[in-house]
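Data first, discussion second: the structure below is written as structure tokens.
For this depiction, one protein chain was excluded, whereas all remaining protein chains were kept in their positions.
So that you can tell them apart, the chains are marked A, B, C and D in the order they are listed, and the count of residues begins at 1 in each.
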């Protein structure tokens, strides 16, 4: 067990030892185990975008067992998915890799300018499936945000008292924001802060752009000279915004892209002190050997920062 | 007890033995018992479309006992109906055929562009009536979809812990979709994926057309050359979309039609690897002997694929 | 104890003996006791239409005790009313006539195109007041219909497990329907079917007119030659639509009318196999002796069909 | 509906109308209906004394349906039995005679100097079986008496709020009493008082002898000249001890005896103002026709006092 992991766990002093056990499980698993860095494989796109858009490119991915095995073979810290995907493999892979049950999900057959996912799983499900954590998505910027925050509050309270870690996907979206504003640096930093204030143990945000969405924020960024020029700067600011780095913040990989694009993005995240990546489509939409190769490259980038 | 049924049950590793018992009951009953294929008689049209539209054509069908007996005499795997129909015969037919209590239903005296059925029964009802499973309907594409998903989540959790199987009717419908889009191949496949991710054991969808509804999907279908030309191709894709065939997917018979139409449709479903048919109006709106003959023909088409 | 009552009770095989006891109490009470026919006195018009519109014409009717006594003196099978009316006389008349506690009610000080009554009593109330049954109203055709169905589901489940019978007023109304459509034959038959599918023991509908509301229904009525020409034909069709006569269906008396009008209407209901009448205003708005005379005439019309 | 029954019901002013309804059902049923007198058939001896001792003498009595039919054919006010006997006939005889579910029972395969029965049924059972009342036995004089009183308190509270009448078998027994003391007049009167104070609606005691068990009581009986010379005197005193006759007190028939013995005993009870008899072995251990004849004789004795 590593000193770095002990240090990270020391930030969660209000959580019970059960939560710490599961955070340690996440942090000590896989190729990055013990470094304090994480690479997580999430596969909720079948629900979010539909099966063909998610899996046709690499069709073994229709099979839920494929992703469990990919996450294990690549040495990921954890595998995250909705109820059905986890149920399909939880017995076979029980205890072989930490899992994160995504408790709310949206599909794309109806779209709303103020989206709100459906709650599709429970803390009880996570316990019976042997998960390390539950995952939840909020959309700050949606008129429905407060409903999501309140659903999260109940779930997080229940999960924590049962010793489960809580991962929060904080994705600004909705009528309160412009489209570029969804990844604006002020908005991403704000999303990380909200997640941390809501009590998340692990926070997932999108990599921030150099846009500033809100005028009130812009004034301060300019007046105080907050550095947001490079990706690393911006990541550093987002991590700072999550309790000055005392919460685990990881970054999504976003849409599928070329290997170089991935490497460039992750390099910035790693350099800026991001705790890791949660990388779905860029992993499972490649042939398995390529996916593993890419994930190893990503892990190596984080390893270099340790 | 058949090897094929054992194989199917092996996919449900996160479910308790009570659920497996009831899935086995469904799979080992009737003329197709043991083949891994199912033909189910559903009679919810009295509620959904009204009594005359449902039963005037073959008036013995006004009597709830008629359908129990038809399902038994035809050798169906199961009989599915709302609370009232099941209550009317549950004592007389107790244990003679697996039953599925449909827990939500819509009538046609009010129509909404964003439909949502009423919950009209409970898991406790299913237990006291000796059912093998509960059934539930979701309408992906409706603005109310998430309410349905969340109702389902609660009901499915309760049913599974009581050892009941869970059948999910996944019928895209609502403002998010065009009328032809309701049976578009991308939408049907997506509906199957949603149902699987929500944790259904058995998924019922409509036979897909060769329409593609969503532009984002069309790009992928074309780029990846997903085969959707024949009915069998499309069924194969829908089954693939339900966890690469690791969930039981059955297809509704749709509006009453001629015998040839039924045979042609079912042939495609059977050839494409569909697990079976759930056939209401095409069964109970024919005179009983014709209905049995047709159901036997349908069963034979599935039998040939075993 | 009559064979006919035993036959009727045999239809309720999923109900416990407590429910059967209360159904028997209803069916064996009053002048029609043992015939399988019922005449029920309902007095909810004070709540629904206001006191003067209900009681000024025959002012003893302001007194809740009047109605208990009227129902007893006329030999009705049961007396149905909201909480307050039953509470006012329940001690004095305890056990002297079966009572039905109407659990939801609407007033006319606010009107909505999509009405939904308030729940104004409970199963516990019905037990403490010694009722034989609870009554509930649904408005198929209202945008609020599903809320009513779901309220009913919970109440019916609770009532049945406590051994109480369940009477469902199924009154189509709301934006989904035209005004004449509220009593259209297809709509009344559909309303009876919905009530039966929801699990009601006794179903109350309005006498159907020869209007057909829904085009989809009209096609079937014409194609199948469903007889709806006479009142008796239509009543027969409604009774058929309630599980082929395996549920007790009674018909409301509607607005106050002349004696001849009542007799003509009830004659048709009786001839068509209706199980009885639930007659409020035509009873309590007449002087007591006339009311009793009319109720006796009505009972005699049913008696002739036994 | 009789004035005497109305008078009796007026004594139960703290009970809800549901309880009154069920008391009325008891008091208005059978040949003595409306007289304010009761003859009840209890058959718990199979449990209490064993099957052969109970039923060998008249072997149709092994069949639970026999007793339902005997109680009906003889015109008893009610039939009382433990769970199994009532469950066996409750559907067939639903609503045909008031039933009393005996909620606690003792067998004779173990005997204790301080007996306490087992609770073998529930208020929920009584509701689902359509009973008019629950029955319960206490043994004043046993070291376990307070446990029984407290069990009764909970059951009675629950039963009353659900509208069920409560019948209390108050049978002094245990180390606190000599064997003759179990039926001593002071003890029987005291037992009736305890039952009334515990809130029973109907109290069942044994016919009292002229023994006085307790010295403290003897002093008062002698000083005040309480009349206890004849059976009628003693019954009058017991009834007086149950709230001066404002509670229904009925007397057990005790061991099987000759017809003359029964008549003599009942004559005294009737003359002393007892409300009736609860007569098991003297009924069901005779051939059915003799049993009916005897029960009619007993009823006639009460009828003469009306």
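We take it that a contact is a pair of C-beta atoms (placed from the backbone, for glycine too) under 8 Å apart; a residue touches a chain by one contact, two chains touch by 3 or more.
Computed from a predicted model, the values in this text were never measured in an experiment.
Chemist: Which visible chains touch the chain that is not shown?
Modeler: When the full complex is considered, the omitted chain touches B, C, D.
Chemist: Which one, D:12, D:25, D:85 or D:251, makes contact with the chain that was left out?
Modeler: Going through D:12, D:25, D:85 or D:251 one by one, D:85 is the residue touching the chain not shown.
Chemist: If the hidden chain were put back, which of D:119, D:263 or D:292 would touch it?
Modeler: In the full complex, the listed residue that touches the missing chain is D:119.
Chemist: Can you tell me which of D:35, D:105 or D:142 touches the chain that was removed from the display?
Modeler: Checking the options D:35, D:105 or D:142, the one contacting the hidden chain is D:105.
Chemist: For the chain that's not shown, point to the residue among C:16, C:77 or C:214 touching it.
Modeler: Result: among the candidates, C:16 touches the missing chain.
Chemist: Spell out, residue by residue, where the missing chain touches chain C.
Modeler: Residue positions of chain C that touch the missing chain: 13-14, 16-17.
Chemist: Which chain D residues would touch the chain omitted from the figure, given the whole complex?
Modeler: Within chain D, the residues touching the omitted chain are 46-47, 49-53, 56-57, 59-60, 62-66, 82-92, 105-112, 116-122, 124-125, 128-129.
Chemist: Could you list which residues of chain B touch the chain missing from the display?
Modeler: Contacting residues on chain B, toward the hidden partner: 1, 9, 16-25, 28, 90-91, 94-96, 124, 127-131, 161-163.
Here, only the chains that are shown with their structure count from here on.
Chemist: Can you report the angle of the rotation that maps chain B onto chain D, using C-alpha atoms only, to the nearest 5 degrees?
Modeler: Copies differ by a rotation of 180 degrees.
Chemist: Report back the single chain whose CA centre is most distant from the CA centre of chain B.
Modeler: Result for the farthest chain: D.
Chemist: Select the interface copy of A-B from among B-C or C-D: the correct pair shares over half of its contact pairs, counted by residue number.
Modeler: Interface equivalent to A-B: B-C.
Chemist: Between chain B and chain C, what's the gap in Å when you average each chain's C-alpha atoms?
Modeler: 36
Chemist: Got the chain C residues that touch at least 2 other chains?
Modeler: none
Chemist: Taking chains as nodes and touches as edges, what kind of graph is this: line, ring, star, complete or other?
Modeler: Basically the chains just string along in a line.
Chemist: Taking all chains into account, which pairs touch?
Modeler: A-B, B-C, C-D
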